[in-house]
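Okay, handing you the structure first.
Every protein chain of the complex appears in place save one, which is left out.
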Amino acid sequence: MLFYRRNFKSWIRIAVVMGIAGLAGLVVEHGLAAQDQSAATAAPESQVFTPAHPTVWSAVQEFFNYRPQPVQPIQFTHKVHLANGLQCVMCHVGVDQGPDARIPSDNFCMTCHRVIATDKPEIKKLTAYFNRGEDVPWQRVYGFLPSAHVKFNHAPHIRAGVDCSKCHGDMTKQTVAVRAVDHTMGFCIECHQQRNVSVDCVTCHY
Amino acid sequence: MVIDLDRCTGCEACVVACHAENNIATVGEDQAARARAMHWIRVERYYEGEFPNVKTKFMPVPCQQCGAAPCEPVCPTFASYHTIEGLNGQVYNRCIGTRYCANACPYNTRFFNFYNPVWDKPLDLQLNPDVSVRSEGIMEKCTFCVQRIKAGEVQAAAEKRLVKDGEIQPACVQSCPTQAMVFGDLSDPESEASRLARSNRATRLLDELGTFPKVTYLQRGSWHDNENA
Amino acid sequence: MTTKTPEQINEDLLRPLEGTSPRYLAALTFFVLVVLAGAAAFLHQVYAGLGVTGLNRPVFWGFYITDFVFWIGLSHAGTLISAILRLSNATWRRPVTRCAEVITVFALSIGAMFPVVHLGRPWLAFWLFPYPSERGIWPNIRSPLLWDFFAINTYLLGSVTFLVLPILPDMALVRDRTTGWKKKLYHVLSLGWTGTPRQWSRLEMAMRIMAVAVIPVAVSVHSIVSWDFAMAPVPGWHSTIFAPYFVCGAIFSGIAALIIAMALLRKFLHLEDYLLRIHFENLGKLLLVMSLLWFYFVFAERLTTWYGNGSSEMAVFWPTQSGSYAPLFWAMVVCNFVIPFPILAIKKLRTIAGTVVASIGVVIGMWLERFLIIVPSLSHKYLPYSYGSYRPSFTEIIITVATFAGLAMLYMLFSKIIPIISVWELKAGEVTETATAPALARPEQVRAD
Partner (left out) sequence: MERRDFLKISALSGAAAALDACGNPEHQLIRFIPEEDLTPGIATWKPSVCTLCPAGCGMLVRVMQGDAEVVRKGQLGLLKMGLAKKLEGNPAHPVNEGKLCPRGQAGLQVTYHPDRIRTPLVRSGPRGSGQFKEVTWDEATKQLAGQLSALASGKQQDRLAMVVPPLRGVKKSLLGAFAAALKAPAPVEFAFLDGGVVAAADAASFGPAEPPTADLGHSNYVLSFGADFLGTWNSPVAQSLAYGRMRAGRPGKRGKLVHFEPRISLTAGNADEWIPCRPGTEGALALSLCHVILRDKLAPAADAGHAGTLIEGWAQGLPDFDPEKAEQQTGVPAATIVRIAHEAATHQPAVALAGDSATAHTSGLFNALAVNALNALLGSAGKPGGILFTPAWTPSLGKTAEKSQAGGTLPALVKRIQSGPDAVKALLLFGANPVFAAPAAMQVREALEKVPFIASFGSFIDETSILADVILPDHSPLESWLDDAPVSGTARTVAKVAAPAMEPVHNTRGTPDVLLDVAHQLGGEAATALPWKSYDEALKAAFAPLQHEKGSVSATDPDEFWSKVREQGGWWSAEEKSLPVGGGKGSGVAATAAAPAFDGGADAYAFHLLPFATQMQYDGSLAHLPWMQEAPDPLSTVMWGSWVELNPATAKKLGIEQGNLVEVASQHGSVRAPALLAPGIAPDVVAMPVGQGHESFTRYASERGANPIAILAPMTVTGTDALAWAATRVKVARVGEGKIILFGARLHEMPEDVKHR
């Protein structure tokens, strides 16, 4: 009905209505997100650990598969590091050993950045963290939500010769890592089927 | 899996090992009083006779991983299904909580998360990162420690070999102080589990239901059998 | 019966549509509030978790599934009975069919809600729909719950069609008699009915086809509901008798519900001239037959269990006969047989009041029957170590009560919008009766009322 024999004017009308609805949605969402935040700031005092969502709103967000891109404390650029001849596995040393690829600690970064590019503002931030004895609070970019009940292991994928870019996009073009590839179940299944790997549920879900 | 009832003492080391390995929540006193305590493996205790001629029997009951499992066909979403390796898989993510599988299970080895589980901090640090933490509304049960099976297979694949018999042990088998439990590949006739499953003491729980359980119980022997032999 | 003119019929039957009394509004408000309470209880359950129910291990199903089976059973009141009566051309059916069909549609909708209400994660209920996804997973067609899904949807669709088709002429009638926004509303509801001979013959044809089609669907629905239980190897469930037993029980409770509904309509909508004693008496006879049949099924089920003497079956048998569930069991027998049988069998007692009393007994008894099928079996499943018990929580009770209020609410709203007795069919009946005077309803018999 909606898209049936419409003239230009009615299209505009629809656009306006939807725009208003969208704006209203934004306002509501931000309002709720602010509430969400106030609830979450109370969370460190929470004396329990539970897989429950902190708020109903966060549950709704997850239901609709809404995940914001993370904001990193330091604008680490993959592009520059890779352009300088580094390889993924040089920093992500766990990738061919076990489940977790690892993000190196400050110690590791500082092996180079004690001398390299020390005048850059982002490196100064890093040095400041290091000098305070703090690790950089990197934000998770990929990773499955707990409710997916998925266990992913990097090592077998590396051993099978899956290229890093297959799941993480072309990192030579990314500065701060963004979620370039949507790790949906369909994405996993497709590759598993192509490569004739088990698509049995308990291969990943346990 | 083979469980030798002649060795089992009912000490419940397996129960605690399972809790530790599989992130099973303790539900607390109130929920336990409402029959919602979760023990993927339990030791059933039966008394026979009256004082002073009382016999006690212990029988550990994990999920029997039936070959023809009643829990599998009834699940509308394939959350409970038969894996390629012959386990009764339980895909937590796919579970919508009809609890039909738990009703169909003759062994009552399925457990439901009536609430979101809770760990008083920092008890959450004990959680095994290899096993997912189930949330409210999800059915869960013994998986034969599928995370250990998978880890063993990945390890074997990395070393380009087959999994050796006895290499993979679920937590209960590993912990059993009397070595009453043996875990192995029943499709391999040479495995220790297969060998024991052919014992003349071998029985299966509620065998007449035709569920083809993959847990074999070796019945208690008698001292007098020994005498006559 | 004083033969009424078509105008009188119009007047009488369309009266409820024309205004509301304060009493009506009060009752409606009450029911709406109860329904809202139920909805709140459900939301609370979704928010907090299924732990707010009395369910436990091993009794994973309790009030909700009892309600589910009960309501689905109740839904057999209408469409099935109405279809049978239509096909057998029982003329006394005319004032009865619509109230019956309405019960079907509403009871079925309420019943179909319960599988979702009882889910651990109801927000994922849509996974029962067979829709293509990137994950490549379809629902499990081997699961009786999925059969339920399809059967209930089919039945619901069929029943709605069956209900709506004969409403169209009445909608047109109302449309023609009203003005303003109501006219517009009924214009839409009548779907362009003008009463041309072509439309009439199409309607007749459609009703005949639907009547034939809906009977096997109805039978299959409750058979499938019974297979939810019978397919699981649970002592007390795993029985071949379950499908006919459930269908019989369903029709049994359905007729009872119909009698109660008719009595209420008769009283509150002043339809004493249309819903006659003959209707109650005939339905009462049907109820009697079903009561006997039901008793036979219960007897047969119990006897075979007892005679077979399997230890796990007996573990379920004894608690219901003489153990903790015995009071409920014997209450069920009293409600379903001991009370209705003499009332319905003795002609003098088979009055409107009598049949209503019997029907109330049957509705209560059949609810108990569903409960007794589910809970004792689950609480005594094979290994005695895991025996359990069950006590419903407040949440479950309020949701159960709310569904009864829900039916009342829907019924009240429906009867305000649409004539609860088929006006055109009744008129058609009057015409045929005066013309041929075969009349099952002999005047003197009716006057005795």
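Lettered A, B and C in written order, each chain numbered from 1.
The definition used in the following text is that contacts are C-beta pairs under 8 Å (C-beta built on N, C-alpha and C of every residue); 3 or more make two chains touch, one makes a residue touch a chain.
Treat the numbers as computed from the prediction; the structure is a model and nothing was measured.
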Of the chains you can see, which ones touch the chain that is left out? A, B, C
Identify the residues of chain A touching the omitted chain, counting contacts across the whole complex. 18, 22, 25-26, 29-30, 33-34, 36-37, 40-41, 43-44, 46-47, 64, 66, 68-71, 93-94, 97-100, 102, 105-107, 130, 133-137, 139, 153
Footprint of the hidden chain on chain B, which residues? 4, 6-7, 9-13, 15-17, 19-21, 26-29, 32-33, 37, 39, 42-52, 54-58, 120-129, 171, 174-180, 203, 205-208, 217-219, 221-223, 225-226, 229
Listed in rising order, the chain C residues that touch the chain left out are 310-312, 315, 382-388
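To be clear about the criterion, only the chains that are shown with their structure count from here on.
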Contact tally winner between B-C and A-C is B-C
Length of the line joining the C-alpha centres of chain A and chain B, rounded to whole Å: 36
Quick one: report the Å distance separating chain B from chain C, using the average Cα coordinate of each chain. 43
What is the distance in Å between the mean C-alpha positions of chain A and chain C? 52
Spell out, as numbers or ranges, the residues of chain B touching 2 or more other chains. 78, 81, 94, 116, 136
Residue list for chain C, restricted to those that touch at least two other chains: none
With touch defined as at the start, can you tell me which chain B residues reach chain A in the complex? 78, 81, 83-85, 87, 89, 91-94, 116-121, 123-124, 127, 130-136, 143, 146-147, 150, 154, 157-158
Partner chain B, residues of chain C touching it in the complex: 48-51, 53-58, 60-61, 115, 118-122, 124-125, 127-128, 137, 139-140, 142-146, 149, 228, 231-234, 378, 381-386, 388-389
Can you name the residues of chain C that touch chain A in the complex? 47, 123, 133-136
